[in-house]
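Missing here is one protein chain; the remaining ones are kept as they sit in the complex.
Let's turn to chain A:
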């Protein structure tokens, strides 16, 4: 079952002068529970594709269908609400709210969604445990390492149980140990919570563990490969 469907999505800069195609007729389907890496050289359109799918950027042409609705046609307020209800974001630079603690950052989206207090607190606790930061719940982002901050960001993205999570180079700023650790957590949550993960990356470790790898070049999809992850290989 498709969660996301992009149809002929193009993003063109300077259409009237010298057109630059950030995305060029991208047609992709994403199913529930996927763990997909979008790869490609810098400037190939990875971040733009994630931004368009997440409703953070407009497309020049095409449509992005999520549950039968074209999110490119949603107005500002409805789009923000859509993002709040359905999408979890993980950014390269963590981007936590600096004045809130790890616990408060994780529960922030649930607060925006008006979750009941008890349910919210239980879920926050569960997520803190899932990302291994139970003892850091009261720490502010500035008191956490990069890896810990990114784990909080993943917990924040997943806490409200979105339909899918978009992660833009989530391991780019992490050392190998932290990156491996984060991937373990993301895979575990993907399997346990059946949440679709789509992430852009250059990191071979991440690519190796993705189940599907989409390669972009000059805004075009040049390959779309299903692969067995190390875990599945090990399981087999």
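FYI, contacts are C-beta pairs under 8 Å (C-beta built on N, C-alpha and C of every residue); 3 or more make two chains touch, one makes a residue touch a chain; residues count from 1.
Throughout what follows, contacts and distances are computed from a predicted model.
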item	value
Omitted chain, identified by the protein name its UniProt record gives, among "FtsX-like permease family protein", "TonB-dependent receptor", "ABC transporter ATP-binding protein" or "Alpha-D-ribose 1-methylphosphonate 5-phosphate C-P lyase"	"FtsX-like permease family protein"
Sole contact to the chain not displayed, among A:36, A:51, A:150 or A:171	A:51
Touch criterion as defined above, residue of A:39, A:72, A:109 or A:214 at the omitted chain	A:109
For chain A, residues in touch with the removed chain	47, 51, 54, 56-57, 76-77, 80-81, 83-85, 89, 91, 93, 95, 97-100, 104, 108-109, 111-113, 156
